[in-house]
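Only one protein chain is missing; all other protein chains are in place.
This part shows subunit A:
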């Protein structure tokens, strides 16, 4: 009975969010059209900066107007894509030519005029490779913006469910006594993984087939010495960083994770009905294997899907850094969904001690994130090697607010609010801290992806918020639907009694 109510609640919630989402998707499409259109306009009025800029404004208004009648937007949007692409390619070679022939300053007066960019670029004139990359960004950033917005939101929610899955596997392997009452909640959240994987893989395929330009290393001629697009650094990495291998890796990782998620869930459910612990042992072994696979694949995943948007730059602890970010987001999500279910009376055996433990993890992993964030920052800041430090220069100059804002939201705020023992047991404090942590880590991912794809044209506008809304709605719908499918209490887990009486 209770489950039926949860089901209605979850589905009702999903339906409530669904129409909003569709509208949001329309908004995304309209915004995408806006992005492509602007690129197109800019291409058409190369050099006529004022006109291009006006067109920008006009397009924005048009896009907003067309938002109301989506059907008309759609064909326009599809038409716009190839046109914009062609224009873009022309523009590309034009610019590269300019770089090759004309002196850098000439391009400089042109580029800022073109799209209204300012002075900090002068600092970077010397670096030819960087310069070229930056020009590419200037050209592509507006077309990229809605794609990047979609990409950030998609990978963020995908990785939240991955963070939960990793946490879940750790609980299994550690044979933790406190957490079995939360297993169903975690499984509910990881139910989002297959959905997210499919959507995400489609996004990767779209990138691979040049529907967008999130990954500059995929551009034509980058590895061809005869091409004006030739990039020696990327060409040197092409043995690893090439589209087919990249897609194969992505497929292997996503399938591997989903397999673990599927069979661990199945084993857990079978354990409820069985008369011995054989299923439990199977899940235990599976989890141990998964963790080994996960930590390797997670690292490679972070290079492939996130670090490669900046193909010249690399950081050896990037995998850990990304892991810390989505791990704490996952734990925060567990905590918030647990609180939600608890407050609606569905998790009778979850007491404040369980919540307290989750809050400790939120606190601890937030500090861990900061540690990795700072380690990465300090080494690069101290060494001050041009090709490395540009990563942070871009972020600090162009992304001042999100860059420092992420540190405040992910470190200063949690450490101040969650350091108090009593606060770790108060629901509203945790929900507030959780919201801030989740927003902070969204901003963190935003900071990872956006500077390389959108450059200084970033803005948290309709595409970003709509993408987050869409994936949040999908996430909530899938998770709460999954939560209604089975009883929220694992019956025959060997540690369930200990977990029920867990008291700190």
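Keep in mind that, in the parts below, contacts are C-beta pairs under 8 Å (C-beta built on N, C-alpha and C of every residue); 3 or more make two chains touch, one makes a residue touch a chain; residues count from 1.
Methods note: contacts and distances are computed from a predicted model.
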| item | value |
| --- | --- |
| The complex's invisible chain, by UniProt name, from "Quinol:cytochrome c oxidoreductase membrane protein", "ABC transmembrane type-1 domain-containing protein", "Phosphate transport system permease protein" or "histidine kinase" | "Quinol:cytochrome c oxidoreductase membrane protein" |
| Candidate in contact with the missing chain, chosen from A:294, A:346, A:361 or A:377 | A:377 |
| Among A:175, A:278 or A:421, residue touching the chain not depicted | A:421 |
| Touching residues (missing chain, whole complex) on subunit A | 374, 377-378, 381-384, 419, 421, 503 |
